[in-house]
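Here's the structure, in structure tokens; my notes come after.
Selected chains only, in their assembly positions.
By letter and in written order, the chains are A and B; residue numbering begins at 1 in each of them.
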Amino acid sequence: RVATVENGGLFIYTNKYSGRPERFTFTSEPTIEDIRRMQAEFTDERDWNQFHQPRNLLLAMVGEVGEVAELFQWRGEVAEGLPDWTESEREHLAHELSDVMIYLVELAEKCRVDLPQAVLRKMALNRQKYPASKVQGSAKKYTEYKD
Amino acid sequence: RVATVENGGLFIYTNKYSGRPERFTFTSEPTIEDIRRMQAEFTDERDWNQFHQPRNLLLAMVGEVGEVAELFQWRGEVAEGLPDWTESEREHLAHELSDVMIYLVELAEKCRVDLPQAVLRKMALNRQKYPASKVQGSAKKYTEYKD
């Protein structure tokens, strides 16, 4: 995969054989369960489960979301691909998004919510609530589409 | 896997062959990349990418974190496994945690952050910052462990 900067800064990934634009994708691993297991080991090794009660983890997640917000707060609108961000700012963002993910996964674990399956169920609900044929190009809330 | 409620409500998962306690685990799928792809298809089908700029997605994630907070706000301390929650409250929580996950994944995509890999890097940093031998049973911030 070859990343080139085009269109006023947007990263376009081009397939190196076909030369056609390719959508940005994630690496397939670690899975959400891998993250859960690694974080559980991390917590166990430090004897930190005593601190990792649900509301503590929720507040920790709120704290990390706040750190993501701080990275975006004085920038005005930010375009897809973050064209004006430095490499160091991107890495900082990657760290803060990761912290949100880690606490979200551990919060789900401590609440006995099977997060990957829960996401599938929620996505199915979203598809029902916002039928593609009805909401094309509109961001109105789903309630406004009800008959 | 057999789930039984013991210890004042905590779910204990017992291996159905060995009968020994088993840690709660997530299903291995969907992966984070699966979620990214499904949400990208959902957004494409509705022509909603015009609304899904980074700061919009960040605010949407803040909104969903707020909805998780509302589920925990008047309960006082909540024990691991949510022993006093009804099935309907658990499902509501599963929905809201899923919404946080979905927006987190899409925010990372639109920022060109490979979230699964970023989490691995951040976890490696956390292991360096909080060496198990030094922080055993203490939640002090890592800066307080520096020499």
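Throughout what follows, a contact is a pair of C-beta atoms (placed from the backbone, for glycine too) under 8 Å apart; a residue touches a chain by one contact, two chains touch by 3 or more.
Note that the structure is predicted; figures quoted are calculated from it, not measured.
Count all the copies in this homomeric complex, not only the 2 that are shown.
Number of identical chains in the whole complex: 4.
Convention: only the chains that are shown with their structure count from here on.
Using mean C-alpha positions as chain centres, tell me how far subunit A is from subunit B in Å, no decimals.
One centre to the other, that is 10 Å.
Give every residue of subunit B touching subunit A within the complex, in rising order.
11, 23-33, 35-40, 42, 45-48, 50-51, 53-55, 58, 61-62, 65, 68-69, 72, 77-82, 90, 93-95, 97-102, 104, 107-123, 125-127, 130, 132, 135-137, 139
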